[in-house]
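Only one structure is covered here, and it is reproduced in the block below.
All protein chains of the complex are present and in place, except for one that has been dropped.
Chain lettering (A, B and C) follows the sequence in which the chains are written, and residue indices restart at 1 in each chain.
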Amino acid sequence: MKKIKMGIIGVGRLGYEHACNIANRVPACELVAVADANQARAKEVAEELGAKYCASPEELCADPEVEAVAIITNTASHVDMIEIAMNAGKHVLCEKPLAETVEKCKKAEAIVEAHPELIFQLGFMRRYDHSYEVAKKKIQRGDIGDIILVRCYSQDPISIIEGTLEYAPRSGGQFIDMSIHDIDLIRWLTESEPAKLWAVGGCYEFKQYKDWDDGDNVSCLMQMENDIMAFFYAGRAAAHGSAVETEIIGTRGTLRIASVPTDSLVEVMSEHGVCRECYQDFITRWHGAYIREMEVFCENIEKKQAATPNVYDGTKSTAIAFRCKESFLKNELLPMEY
Amino acid sequence: MKKIKMGIIGVGRLGYEHACNIANRVPACELVAVADANQARAKEVAEELGAKYCASPEELCADPEVEAVAIITNTASHVDMIEIAMNAGKHVLCEKPLAETVEKCKKAEAIVEAHPELIFQLGFMRRYDHSYEVAKKKIQRGDIGDIILVRCYSQDPISIIEGTLEYAPRSGGQFIDMSIHDIDLIRWLTESEPAKLWAVGGCYEFKQYKDWDDGDNVSCLMQMENDIMAFFYAGRAAAHGSAVETEIIGTRGTLRIASVPTDSLVEVMSEHGVCRECYQDFITRWHGAYIREMEVFCENIEKKQAATPNVYDGTKSTAIAFRCKESFLKNELLPMEY
Amino acid sequence: MKKIKMGIIGVGRLGYEHACNIANRVPACELVAVADANQARAKEVAEELGAKYCASPEELCADPEVEAVAIITNTASHVDMIEIAMNAGKHVLCEKPLAETVEKCKKAEAIVEAHPELIFQLGFMRRYDHSYEVAKKKIQRGDIGDIILVRCYSQDPISIIEGTLEYAPRSGGQFIDMSIHDIDLIRWLTESEPAKLWAVGGCYEFKQYKDWDDGDNVSCLMQMENDIMAFFYAGRAAAHGSAVETEIIGTRGTLRIASVPTDSLVEVMSEHGVCRECYQDFITRWHGAYIREMEVFCENIEKKQAATPNVYDGTKSTAIAFRCKESFLKNELLPMEY
Partner (left out) sequence: MKKIKMGIIGVGRLGYEHACNIANRVPACELVAVADANQARAKEVAEELGAKYCASPEELCADPEVEAVAIITNTASHVDMIEIAMNAGKHVLCEKPLAETVEKCKKAEAIVEAHPELIFQLGFMRRYDHSYEVAKKKIQRGDIGDIILVRCYSQDPISIIEGTLEYAPRSGGQFIDMSIHDIDLIRWLTESEPAKLWAVGGCYEFKQYKDWDDGDNVSCLMQMENDIMAFFYAGRAAAHGSAVETEIIGTRGTLRIASVPTDSLVEVMSEHGVCRECYQDFITRWHGAYIREMEVFCENIEKKQAATPNVYDGTKSTAIAFRCKESFLKNELLPMEY
C-alpha cells in the first residue's frame, strides 16, 4: 500500500489538526512537508510529525516528493496557494471558504480548470461528518420522501467569545465566515440553488459587530430553485456550546442532526435536571469529519475521481454568502444571480 | 364557593372538549346551557353533562342564569355570536381565530369596547399550556437574556390527513387557520409586532392546495419592530405526529418546547432504535391548556381583570396572517401595517 | 348522570389532593363529606369544597348520603377506617400501604371478604399513570415479547430532604413506605410473585437511618416464581428530582418509563448543557394517576366490578416489603412465603 505523500501549508490551530490527521490518522497518506508563515511553528510541527520543514509554500510545492497539498492558510491567501500548488502539479485540498471575493473564486476556477488531471477538493467538512453522511444516505434512499424545508443553525459557544470577538473584524463576517457552511449544506442537501433570499439580524449583545457592517446574530430565509424552503441562523455566543444543528423536513419524515450537540454519551443528573454537556469547540465537534474528508481526498486521488465539494461549490457558496450580506445590509429581498 | 354559570355555543369535537372542561374539570365554573346548530347533538351533550338544551344562541344568551358564554362555532359566525352574547351581558371566551376577515375583527373590537364591564378572552390556548407557561416565566425572569430569535413549527399528523384535506378548502388556509397560533405565540413571546415579513412555501405533496391559493407546507420569516427575528413553519402531514415546537434563542440561553411532542414518558427500544411516540391529535396535546385557559377565564371574571389574549390580539394576528398569505401569493417581502 | 357521593377521611397534603379530585376533577363523583383528626382542617376543606364537615370517621360513615369513602389517613389507622366504612356499607378506596403489619392486612382481608357487595380498591396509583398504562398495554399486546427483567427506581428529591428526614422515623422505612410501590409494580408487570429475594443497602449519607434499622438507600434483587428477574432501588435524596423510573426488558424489546422524570416539554440550553428540569414532588408527578385511579374506582362502583389493586395486593406487597426488610437486616437471601 503506497501512501500519498502530502505537504501542508498552514499549521495554525486547524492546520495542525489536519497535519496530525495526515501524519497519523489517515492510513492512505503521510505527511512529508510543512510550511507556515510562522517559520518557528512550521519547524516545530515538522519535527514533531517527522516531516520536512519548508521555508515557503513555493519551496514545499517545488518538492518533487510532495504529491498533494493541504492549504489551511488565511482565506485571503487561498487562491495564491492553490495557484502555486496546482501549477507545481500537486493535488489540492483547500480549507473553506474558497476566497474572500467572488472574483478570486473565479480565478480559482480557472486554475483548477487548467489542471484537469489534478484533484481539487474544498474543505466543507460537514458533508463528511458521520451523522451528516447517515442523514444524506437516508434522504437518498427515500426515507423522508421529498424535501420540503432545510433548517440550519451554526453557533459558536460563549465559552470562546474572547477569541471570537478578536477574530471577528477580519473574519469576513457571519455570512462569509460562518453561514457559508450552512449555505453549502443547503445546496448539498437540496441539490438546488437559492432563487431568492432575505437575510435579517442585528447586534443583540455585541454592538461592535455594527462597526463591521455585521450582526452578532443573523438569519436568512431562502427559496430554492426547486421550491424547497431553506432557513439558516448563525450566532456567536451560544450558552450551551458549539452548536451546529440541521433539520431536513420531508414529505414522509424528518431528520434532525445534533439537536443535542455532544459526542459524550454521559447524562448528568444534578440540581439542574437531566443534562447533556455539549461540544465547546468546533475542532472536537468535527474531529471525525476532518479525518473522513482527508480519507475521501486520498481516495479521489487514488481513483482519479472528481472531488466534492469542488471549486464551483466554493464560488457558489461565496456568491450566495455575499448576496445574503447584501440582503442583510439593504434589508431587501433579493433574487440570486451568479 | 359560587361557580360561574356558563353556557356553550358549539359542541363539535373541540366544543365538546370545552363543554366537558366547564362541566367537570374546572372547579370555578359549571355548565348550565348548551346550543349547537346541530340540535340533536346539543340535546345529547346537554343531557350528558346535566345542562339545559337551548334551541338557539339567542335563547342561550337570553337565559338570565347564564353568566358567561364559550363560543366554539365555525369562524365565520364568531363575531355574530360575540355580539349576541355580549349584548345580552355575558362574558365571552371565543375560539380562535377571531374572524375570517380583518373587517369583522374590527367589528368585534367595537362590540367588546361597547361592553367594558364584560370580560372577553380569545382562545389562543397555547399560551396556557404548562410548558409554554414554564418557558414564559423563565424568559420573564431573565434566564435566557434578551430574545434574538423565535422559531415556531406547527404540524398536523399524517395520521389524520383525510380529515385535514376535507376541511382544508373551508379552513381559511395555512396562515389563517394554523399559523395564526404561531403568529400569536411570536407576538406574545417577543412582545412586539412584525415590521416586515416574507412568506414562502408550496404544494410539496398535496397539489390540491394550489386550487385553494394555498400551500400544503409554508413558512415565513419576520423581522419584529424590536428587531427580534421570527420564523414559523406550518405543515399538514408530519409522519411522527401532531408536532408543535417552539424555540426561543436568547443572548444568555435557549429554550426549546416540545422538540419531542409527547405526554408519554415511555421510551420504546425496538428494531427502530430508541423511540418516543408522539401526539396524534391536537386535543390530546392541548388538553391541559384548554382547562387552564378556562380556569384563567373564570379568574378574570371573578377578579374583573382584563383578559389576554384579548380582542386586539385577535385582530392583529388575523391581519398578520392575511399579510403572510399576501406575501406568499405575491412572493414579495412586505412591510406590516395594521 | 348520577354522581357517586363520596366522603373522605383524612385531608392532609395527599388527602386534600384527593378531596379536590373527588370534588372537581372526576365527573363521576362528588364530595359530600369530610373528616380529619385535625377538625379545623376538616372544616376548612369541607367549606372550601362545598361538603359537609363530619366530626369523626364514624359520623361520616354513618351518613346515609355517603356512598363511598376515600381513606387517606396514617397507615396505622387504615384497617380501623376500612372496618368502620365497610361495616357502614360504604365502598372504600384506601391509600397504600394497606397496613403496617401483615396481621392487620389479614384483618382487612376478612373485612373486605365479609362485604362482597362492596368495592374495595387500594391506592397503588402508579398503575393508573398514563405512561404506565401505555406500557402495560404494549406488554399485553406482545410488543416486547416475554418479560425478562423489571427494574424499578424510586427516589425522593433532595429538595424536600428536611420533610423526608422528619417523617422517616414513623414512615415504616424504605421498604414498607417507598419500595412497596415498586413491589406492587413488579407484581403487576410480571403477573407473578417473588420466590426468593436479597435486599442490601446502607446509610450512605444520612447516618440516622441506622437508628431506625433502615438505610437511606436500599435495593433488592428478586427472582419471581415465573423466573422473571426483578430489581428495585429506593433512595431519599436524588439531586435531580422526584424520580420514579421503571424498565421492562423483554425478549422482543424494552420499555423504559420516565428515565427523564418531567411533565415539562421544555429543554433549557444553558452553561450546564441541554437540560430537562424534573419533578420536585410526588403529587405533581402523579397528579393524573390520582385522578385516573378515582375515575376507575367510580367505574368499578358503577359497574359493580372487582377493583384492582385489591386487598390481597395490599397484603402481598406488605408481606414482601417486610421480607425485604428482614433480608436487608439479616443480609441473607430469603425465600418468600406468605
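As a working rule, contacts are C-beta pairs under 8 Å (C-beta built on N, C-alpha and C of every residue); 3 or more make two chains touch, one makes a residue touch a chain.
What you see is a predicted model; the values in this text were computed from it and never measured.
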Out of C:Lys3, C:Lys106 or C:Lys196, the sole contact with the unshown chain comes from C:Lys196
The one of B:Pro64, B:Pro116 or B:Gly273 in touch with the missing chain is B:Gly273
Residue among A:Lys43, A:His115 or A:Arg256 that touches the chain left out of view
A:Arg256
Where the unshown chain meets chain B, residue by residue:
158, 238-241, 243, 260, 262, 268-278
On chain A, what residues meet the omitted chain?
1, 20, 23-27, 48-50, 130-131, 134-135, 138, 143, 252-261, 263-271
Residues belonging to chain C that touch the chain removed from view
144-146, 148-149, 196, 198, 200-202, 204-205, 217, 219-221, 223, 227, 229, 231, 233, 235, 237-240, 249, 251-254, 256, 259, 331-333
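The rule is short, and it goes like this: only the chains that are shown with their structure count from here on.
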For the pair chain A and chain C, the C-alpha centroid-to-centroid distance in angstrom is 56
Can you give the whole-Å distance between the Cα centres of chain B and chain C?
38
Check: chain C positions touching at least 2 other chains come out as 260, 268-270
